[in-house]
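Here you go, one structure.
One chain of protein is taken out of this complex; the other chains stay put.
Every chain is named by a letter (A and B) in the order it is written, and numbering of its residues begins at 1.
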Amino acid sequence: MATLNQHPIRLNIIGTPTVGKEVEIRVLIAHPMETGYRLGVDGNERIPKNIIDSILIKFNQEAIMIAKLGTGIAANPLISVFVEVPEKGGMVSVEWKDDQGALGRAEKMLVVA
Amino acid sequence: MKLFAFIVTIFLFCVTNSSQAQSVRQSGNAFLSPDMLRQQHDPTLNPISLWLDQGQELWKSQCQQCHSSVSETAKAVVQFPIWKSTLASSGKLINIEDQIADCWSKKSGKVISNDATEILTMSVFLSDAAKGMTIQVREPQDVPMKNQWQEQMNLAGQIYVRRQGRLNLSCTQCHDQQIGKNLRSDVVSPAFLTGFPIYRFSWQTVGNLDRRLRACYSGVQASVPSTGSPELRALELFLKKRSEGMLWDGPSLRR
Partner (left out) sequence: MLKSMSLSLALPYFGMSWADESDAQYKQSVLAQQYKKSDAIKIDMPPLADTGNSIPMGIHFQAPLQRKMQSFEIVAPENPNPMVMNVSLPTPKAHYQFATRIRLAITQDVWVIATLDDGSKMAQSMNCVVTLNACFDAT
């Protein structure tokens, strides 16, 4: 049986990358972002907390955004940042870590149009 | 002259009636806010695209060897629930998730439930592939099967108009008589089945029709039937038949 990826991730570059202009980087991560306050099906126990702690976005190996997340971010978190396009373009990478120790990452090449 | 007037009247009667019938049936997507519609139409914003990505992977590795064409297999989405005969003279209704689970169990040799992530993911994937197809419920050809199928339909029709729960509401009271009205943040839709499975923000995940129907029972504070019960399958058949002729929207966002 194929192993199901627990946390699919989508990294998209929105807009045409033009040198000197800003382009949007959108990250969509599949994660339940359980707050720890919701009750289980039988109404007795709380579903344990499981949220993404931190997201790190890098452009050409250099960190451009470090985010610490709390329970207030919606499930299947969406993060959208803008980055200025340099002459040669570059590699956009996202890394995330959750409070249960799960990790995820994605990479995409930003190609100048 | 009289004959001419008669013909014109009949013609007008037919024309106005048919246009009225078409304009009344709206899919649940018509009741979403502009913000939600924007999220739904943009795959980079829509959380459902994460399930679709997974579904694509699973299809390639698990299903493609036997089911060569996605669009052929997706036709089942608009034809189910179907009558499956178990013994010579009896059978039961099965829906698309039951069929996928059955296929998966046979292939892997292990029993898998409808609520498993894999089954739901495949359901989302096939539902997306069936976008734009016209709903046409498949009826059994065999006469005794057809009679039993009809019996289920009638049973479901009775459930649909029966008042239940502490709130003492029947399905028809809201979904036929209070369409468009607000229930706090929810807007009552006519409950046509064009967009399942749904990503519901209150669930914070994707769920199938079975779960949504159970949530409805819970909403009127009636005792909730268990997952996969015949009552829920019969209701699904009735609602699908009621949506016959409408176009399939594919998996949708809901509040």
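Note that in this section contacts are C-beta pairs under 8 Å (C-beta built on N, C-alpha and C of every residue); 3 or more make two chains touch, one makes a residue touch a chain.
These numbers come from a predicted model, not from an experiment.
Although it is not drawn here, the omitted chain touches the following shown chains in the complete assembly: A, B. When the missing chain is restored to the complex, the residue among A:I47, A:I64 or A:A106 that touches it is A:I64. Residue-wise, the contact with the chain that is not shown comes from B:V224, picked out of B:C103, B:I159, B:I179 or B:V224.
Within the complete assembly, residues 33, 35-36, 39, 183-186, 201-204, 207, 211, 214-216, 218-221, 224, 255 of chain B touch the chain that is not shown. One chain of the complex is left out; on chain A, the residues touching it are 22, 35, 37, 41, 43, 53-54, 56, 62-75, 77-82, 95, 97, 103, 105.
In this text, only the chains that are shown with their structure count from here on.
The touching residues of chain B, when paired with chain A in their complex, are 44-45, 47, 49-51, 53-54, 57-58, 61-62, 108, 117-118, 121, 201, 204-205. Note for the complex: chain A touches chain B at residues 1-2, 4-5, 8-10, 12, 14, 26, 28-30, 32-33, 74-76, 78.
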